[in-house]
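Omission of a single protein chain aside, the complex is shown with its protein chains in their original locations.
After this line comes chain A, so read on.
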Amino acid sequence: MLDYASVKEGAQIVLSTSSDENHPPENIIDGLDETFWATTGLYPQEVIIRFKSPINISSVAISCFNVQKIALEGSEQDNSDKFVLLSEQEFDRDDHHKQNEEIRVEGNKQVHCLRLLITSGYDHFVAVYNVKVNGRG
C-alpha cells in the first residue's frame, strides 16, 4: 500500500521540537525501520509532516518507543496553524520492544499537514521510528 508519509511520495518534515543531528526527524519518513527520531528532553514534543498534496487519511501506523500519550492533528492547508484533532491515544508501556500501533482516523478529513503531538512518555526521552499513512490521494 502507498505510504503517503514517506520521502518517496514527496512528504516533508516542516517542523520538529527536537533535532539531534544523529537522530533527525527526517528519520521518521525515510522508510527505514532502524532509523529513528529521538527527542531531546521535556514534553510536549511535536513533529509536523507535510504531504505532497492533501489526502484523505484512513489510518496512521506508528512505530515508536516509550511514547505514552499522543495526539494526531491535521490541517487542510499546507501552511497553517489551524489544526483539528484527528485522534488521541494512550499507548501501553513496553520496556523492551518498539510500540507498533495503528490508529484509525474517522471522518474522511482532507489533510495536507499531519501533526504528531507527544504529550507524555514513559521515560525522559522517546523515539519515533516510523509513521506510515494510509488513505486516498
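In this section, contacts are C-beta pairs under 8 Å (C-beta built on N, C-alpha and C of every residue); 3 or more make two chains touch, one makes a residue touch a chain; residues count from 1.
By our rule, contacts and distances are computed from a predicted model.
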{"item": "Candidate names \"SOCS box domain-containing protein\", \"Proteasome subunit beta\", \"DNA-directed RNA polymerase III subunit RPC6\" or \"tRNA (guanine(10)-N(2))-methyltransferase\"; UniProt protein name, chain not shown", "value": "\"SOCS box domain-containing protein\""}
{"item": "Residue touching the undisplayed chain, where the options are A:H23, A:R50, A:R115 or A:K132", "value": "A:H23"}
{"item": "Of A:A5, A:L72, A:V105 or A:A127, the residue in touch with the unshown chain", "value": "A:A127"}
{"item": "For chain A, residues in touch with the removed chain", "value": "20-23, 33-34, 36, 38, 40-43, 65-66, 95-98, 120, 122-125, 127, 129"}
